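The structure appears right after this line, and notes come after that.
One protein chain omitted, others in place.
Each chain gets a letter, A, B and C, in the order it is written, and its residues are counted from 1.
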Amino acid sequence: MPPREPLAVAEPAELPELPEPADRVEPADRAMLPEPADRAALPESGDRPASVEAEVAEVAEAAVDLAAVAVRVRELIVGMCASADGGHLGGSMSLVEILVTLYHEVLRVDPTRPQAPDRDVLLLSKGHGAIALYAVLATRGYFPVEWLDGYAAPGGPFLAHPNRAVPGVEMPTGSLGHGLALGVGHALAARLDGSDRRCVVVLGDGELQEGSVWEAAMAAGSLGLDRLTAVIDRNGLQLGDGTEDVITLEPLADRWRAFGWEVREVDGHDRGALRAALTEPGTGRPVAVIARTVKGRGLPYVEGQVRSHFARLGETQRGRALRAVRRGIR
Amino acid sequence: MPPREPLAVAEPAELPELPEPADRVEPADRAMLPEPADRAALPESGDRPASVEAEVAEVAEAAVDLAAVAVRVRELIVGMCASADGGHLGGSMSLVEILVTLYHEVLRVDPTRPQAPDRDVLLLSKGHGAIALYAVLATRGYFPVEWLDGYAAPGGPFLAHPNRAVPGVEMPTGSLGHGLALGVGHALAARLDGSDRRCVVVLGDGELQEGSVWEAAMAAGSLGLDRLTAVIDRNGLQLGDGTEDVITLEPLADRWRAFGWEVREVDGHDRGALRAALTEPGTGRPVAVIARTVKGRGLPYVEGQVRSHFARLGETQRGRALRAVRRGIR
Amino acid sequence: MSTAGPAAAAVPAGAANPAGGPRAGRDVYRDLLVELMAADDRLVCLDSDTGLFSGVDFGSAGDRYVNLGIAEQNLMGVAAGLARSGRIPMVNTMATFASTRALEAVKVDIAFNDLPVRIVATHGGLAAGHLGPTHHALEDLAIMRTLPNMTVVAPADGDACARLFRQSLELPGPVYLRLGRAATPDLAATLATAGVPDAPPVRLGRVQPLRTGGDVVLAACGPYPVLAALGAADELARRGIGATVLNVHTVRPLDVETLDAAVLATGRPVVVTVEEHWPSGGLGSAVAEALAERRPTRVLRVAVPDGFVAVAGDQRYLLERAGVTAAAVVDRAVAALR
Partner (left out) sequence: MSTAGPAAAAVPAGAANPAGGPRAGRDVYRDLLVELMAADDRLVCLDSDTGLFSGVDFGSAGDRYVNLGIAEQNLMGVAAGLARSGRIPMVNTMATFASTRALEAVKVDIAFNDLPVRIVATHGGLAAGHLGPTHHALEDLAIMRTLPNMTVVAPADGDACARLFRQSLELPGPVYLRLGRAATPDLAATLATAGVPDAPPVRLGRVQPLRTGGDVVLAACGPYPVLAALGAADELARRGIGATVLNVHTVRPLDVETLDAAVLATGRPVVVTVEEHWPSGGLGSAVAEALAERRPTRVLRVAVPDGFVAVAGDQRYLLERAGVTAAAVVDRAVAALR
């Protein structure tokens, strides 16, 4: 990928209004929501570097701070899984480094102008990872972190799958296998516009069992959409079992290559490796980053376990989970 | 594949009744329908070898006769394309050797008992090749060849896509991308039954752009359905263009292998090569036979041309086409 | 070892939850299926990574449980192939995935071939709650009842799930069984509380009259709509208006005779329908179509308003917000009779 211009200023720098939840119910245990672990590390709204590129550089230098952001995101995920309706814990935890790296270091986005025409677009095709996305959008400054206290609150916008009423969410997903086709559309539009903007689609591994993914993969490969990147959260588990125990996906890299993609395999919890894989120029083909992750990452007692998929955390479980994620991942 | 028992006798050996077309219209030019080129070469109904295996052996010895069958099938295809509604000419011509080899030399079927429980099942996933299937079923003795004069006749059963009212047609197809999933179902059923019966699914190459094909391919690969065979009519063209000009399919063999299949590549007009690829025992995986074919095969003036896809042949064109196919391929 | 036997013995299918409350229809169905599969080896359970069968031991029927992964089109095609080979497959997925993602396979592979596939569709209506519009199924009844050969069933409680599923196994063609997600109130208990005499048993294909009144017919399908109709009948009775309440669990084929007779019995051509579905094409539409064919009738629909429900909240909250409530039914009935 050639070096790129910073995001063009084309929109008023104001935060879009969040639709007021009609009859918002406060989560019963709101008082118990975790305090920010390290608020100082988070970019303060109103105190932003002038250009996104500059900010990216600044954030990259402060690598240690992004580790804190990742911890904070995990805390927020735990908080949302302690809501009355629970949350998709495991597949959100495995996404944390992927989304933190993308939003804080890779994507050309500006939280104050979420509709900027030349922004990069992220689509969370594995929509059930929404709470990770919400948490990262909040830490990135799209909206106040406190809004997440209203996760799943009746009448509110924070659905268990990405909802466009939430600032920063590009398109709704949740039925698996839709995101890559949407991404092809975005990438085609960018090509028609003569824009260098990118589209990154994040997929689950179980999700790859959907044929619609391969329709889109084949189209992107054939059209040579080199501004399109697919990140596969290869945590090895789907809802009820290991992917290889249900319908095997291996040899996964071969599949993507045979469909016309360049493949990069990385440790999906290593932000440095992710950053490299997500920024290194491509060779005229779309790029699939197979990110080897651990479902439930950060909670050692459920890591790699299928029961981490969805959890409704009680008080004790939440406390335990918060302690675990604050300890950090090795 | 282990050696197999001949087809068990379990059903009365009577031909199912063809539903009487309600108000059948004779094709205007019925009198002009081609005469059988070499009727003697066709198995006479009522004069069948006692066992299917024996018949297969007998037919295999008479290889020269199958060449005549192929010519006869092409004549019949030309005849149907001269019906008032025309027909899918090119993709039927490319199928001829594939279907002749399957029905006359490979499949364990008995035209007098089309519902025999342990029969092999053929599904024409590229349903628009129906006229090739009808012609082969007729030459194989499922119903009198003369019935094909009623192709597309209003009220009749001979639709442009396989219709179950036609003896020998297993399941209707026509919307592309359905056959392989049906085949997985058949193969699973055979496994549950402890039967050695096979299911062969014939697909178009353009058809492989449908994601549903890859859902089924992945399931078959993962389940190790070694009684399932996919034959891909790799004629390089789809409806409006070359496959590689629309959405590329290459490297095609790699795709199937990466989805858990054993791949065999053959000249799809070489019956010997096809027979070998379709009968050689597998290694615990489903087998994909990539049959390199020529769309419109047998009509040199449209061979490999996209305009062969669908044709409504007038009198002159029909005469020319019949002369061409009678000359034989090479 | 199969846990099916003991489990079935401990918790008879359709019975109340030992913990006290009613059981979710999908759990009732699962336990019953495990029991039936042990006895009938035509039955095959095809899963699509729903998690509904996690930890279930199918015992000797284990080879007839196949998890085909997250691929709903393939699921339907495989079911059709199995059914064509003599099996009776149950396909398990969510209602909207069956009705939209996999619809062409349902139409061509299953309905056209008239095969005995049972599509067991959970998360009907708004049961998915805050999972959002991608998981709501507010279109499924309209879609499924358009398909020839399809039987469309929406039981109103756990007990009815068991009975209707069992009865549906006798049918030669395909069945769409619309289930929910969480447990919903037990209908018999609700009727008992309301002091209404026992309703006739649920019979596939027949409207189930729950109570009789002389002024208006309330026709509903699914758990909360039927409860809303019953609640409305109570309130209408208080206002001196007699309401007949019909549980139209079988949406296709529609039992027009019973419906029509009920309307005739009131002497007033007014029906209020209640459903957890968009207003176009669902139960209200089926009732309007069928009655308008026979005689001029007013049919007022209580349904989820024509829009995507993109706010958080559980099924009951969303239904309340959408106005699928007893109060709305009362309003519409009163307006129509005015």
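In this text, a residue touches a chain if its C-beta (ideal position, glycine included) is under 8 Å from a C-beta of that chain, and two chains touch if they have at least 3 such contacts.
It should be emphasised that the depicted structure is a prediction, and the values quoted were computed from it without experimental measurement.
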| item | value |
| --- | --- |
| Visible chains that the absent chain touches, using the contact criterion stated earlier | A, B, C |
| Absent-chain contact - pick from B:P117, B:G174 or B:G224 | B:G174 |
| Selected from A:V100, A:V136, A:V166 or A:A219 as touching the chain missing from the view | A:A219 |
| Touching the absent chain when the full complex is considered, from C:A220, C:L246, C:V274 or C:V299 | C:V299 |
| Absent chain, residues of chain B that touch it | 21-22, 85, 127, 151-161, 163-165, 172-177, 206-207, 209-211, 238-241, 246-247, 309 |
| On chain C, residues whose C-beta touches the chain left out of the figure | 96-97, 99-101, 103-104, 107-108, 111-112, 133-134, 139, 142-143, 145-149, 252, 269, 278-282, 284-286, 288-289, 291-301, 306-308, 310 |
| On chain A, residues whose C-beta touches the chain left out of the figure | 117, 164, 170-172, 174-175, 178, 180-190, 192-193, 199, 211-212, 215-216, 218-219, 222-223 |
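We take it that only the chains that are shown with their structure count from here on.
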| item | value |
| --- | --- |
| Centroid comparison with chain C (C-alpha atoms), farthest chain | B |
| Gap in Å, rounded to a whole number, between the CA centres of chain C and chain B | 42 |
| Overlap residues in chain A, where contacts from two or more other chains coincide | 209-211, 246-247 |
| Junction residues of chain C - those touching two or more other chains | 68-69, 71, 73-74 |
